[in-house]
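Note that this complex is displayed minus one protein chain, with the remaining chains in position.
Here is chain A:
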Amino acid sequence: MWWSVWDRLNILIFARLWCRCFQASDFIGAERFYTRAIIHDATNPAYFTNRALSRLKLSLWEAVIDDCQHALDLLPTSLKAYTYLGQAQLALDRPNEALSSSQQAYKLAIAVRSPSAATIAGTVLQAKKRKWEVSEDRRIMEEGGLLGKLVKMLTEEGEKEVSAVETQWSLGKEEGRVHKEHRHEEGGEWNKNREGDTQALEAAVWEEIEARKHSTRERINLLKDVFARADPAKYKPRIVPDHLIDNITFCIMHDPVITKHGQSYERATILEHLRRSKTDPLTREPLTEEDLRPNLALRVACEEFMRENGWAVDY
């Protein structure tokens, strides 16, 4: 009795504090609160998924994966765990894993009618696109030739830039530590400030690295585009056929459903519309969720197109 009251009180306090942290975008604070919650009760999957979300915001991808796996051990049907897992795996550039996690998340989201289905469908498509990019790169490398060599050079140059930033940063950190030891007597307040500085600096370095990676990717894409245009035999204009595109979001579909009037939409999008208005978007006649049927042939057509044309995701 005593304990259950104490537990409940604790959970209430945690929930309150956590909310405040999230509102203030204090994800470090939120992460700490959830670590404490987990120490208090390691059998609650929600603590793990909530910490995973804070860690996702902090870009601690490996830690997100850890938390999601814990949550899935406790609750194998956790929609949030699969969602965050897919996002973290995508960020770590593991498109195959990201695809299977986000497909699992999508299935669960549709089953419980979660409004996050549209976002998850986006992750599924991004994972597919990344898979296509990886296989395209492999093809270009295998074909050898000038393009392969140039891409390799640009990639290496990009890696060099990133490691230069990293080296500079770790040298700076060494120096900082020496300073800190010197000034230790000057009191705790100063040290605290210093810690804040380090955090800000770390964020700046991270941003710098991401910027370098981004510009390398851009350069490579530009190069590939130039080569594609120079080779009219292989060059095809990048256009997604209209029938593969969802008429509401204008994105290529991944789980199309057909209405009783014959028009197909991405399932997550049309469900979002039906939540607001139970009408057919084209004819304005009554339309409910039960009237929607999966359009399997179109689904296969979209999948096939995506396999050859991963760029279609950003079209």
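In this text, contacts are C-beta pairs under 8 Å (C-beta built on N, C-alpha and C of every residue); 3 or more make two chains touch, one makes a residue touch a chain; residues count from 1.
One rule holds in what follows: contacts and distances are computed from a predicted model.
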| item | value |
| --- | --- |
| Missing subunit (named according to UniProt) among the choices "Pre-tRNA-processing protein", "UBC-like protein", "3-methyl-2-oxobutanoate dehydrogenase (2-methylpropanoyl-transferring)" or "Sperm-associated antigen 6" | "UBC-like protein" |
| Touching the absent chain when the full complex is considered, from A:Ser135, A:Thr198 or A:Thr249 | A:Thr249 |
| Touch list for chain A against the chain that is not drawn | 118, 247-251, 269, 272-273, 276-277, 279, 281-282, 284, 314 |
